[in-house]
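Only a single protein chain was left out; the remaining protein chains are all shown in position.
Take a look at chain A:
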Amino acid sequence: MNNRIKNAFASKQNLLNVYFTAGYPRLPDTLPLAKALVEAGADILEIGMPFSDPLADGPVIQRSSSAALANGMNLPVLFEQLRELRAVVPETPVLLMGYLNPVLQFGVEAFLRQAAAVGVDGLILPDLPLDEYEERYHPLFQQYGLKAVFLVTPQTSEARIRRLDALSDAFLYLVSGPGTTGGTTLPDAEAQQQYFERIAALNLKNPRLIGFGIADKMGFDRACEHAEGAIIGSALIRALQDAEDAPATAARFVRGIKSPVARSV
């Protein structure tokens, strides 16, 4: 089958993966945002499935998640919205990111089936334990052609990184430093440098994207020195908070990150 994730990494450099919360700022914004982000140069889309208790997220995504839930977003509504996904963004890899409980209540297999049916490429479920994934869900993911993306942190041991690398065939999500998403404290630059170099030296089979705390062009460019690209989420959500026209604001945001030279449109 068409492997959009592999194609993206094979054909592009310095990939920009953009996270946004489904159903935010308004319920029907999901697809118009996806379209605007891709047209402005986003290389991968990560659509957040809002959850009441997002443990790995900072205040910005906590707020966008509660707002999306208050707008009426839930998994049946999301899959209904995503029916037109591939008509709107034909080739861009799309990931769904969220927490396990809503997926469990929806039914894991039903969730995977619907995600595959609307053209989703992969999933980021940070609280799905690796053992559980390996034993119970890996075959199901494969059956539906969905890729699992795993997080790696500065504290993750080499043995565990190798296991994560072996179990994934998408990319590894390198968490830039300690903290939840949207962190504003600057990590120790030297420690971070060593961490990225340590990962690079492992010669992993999967490409890497760096995320958490990357908010602007400078942060993006710096991350690209150490990995195939980077992930931006909270900074975009912040820009959308008071946006009159969310898609136009999102497009402006992405153009600001990707320099004119690197832009593909």
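Following the convention adopted for this analysis, contacts are C-beta pairs under 8 Å (C-beta built on N, C-alpha and C of every residue); 3 or more make two chains touch, one makes a residue touch a chain; residues count from 1.
We adopt the following convention: contacts and distances are computed from a predicted model.
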Task: Name of the absent chain as recorded in UniProt (options "Redoxin family protein", "Tryptophan synthase beta chain", "GntR family transcriptional regulator" or "Antagonist of KipI") - done: "Tryptophan synthase beta chain"
- [ ] Identify the residue among A:Asn14, A:Ser66 or A:Gln241 that touches the chain left out of the display.
- [x] A:Ser66
Open item on the list: Touching the hidden chain in the complete assembly: which of A:Phe106, A:Tyr137 or A:Phe196 does that?
Closed with: A:Phe106
TODO: From the listed residues A:Val152, A:Ile199 or A:Ile214, report the one that touches the chain absent from this view.
DONE: A:Val152
Task: Hidden partner interface residues of chain A, rising order - done: 51-53, 55-56, 58-59, 62, 66, 69, 74-76, 99-106, 126-129, 131-132, 150-157, 160, 175, 178-180, 183
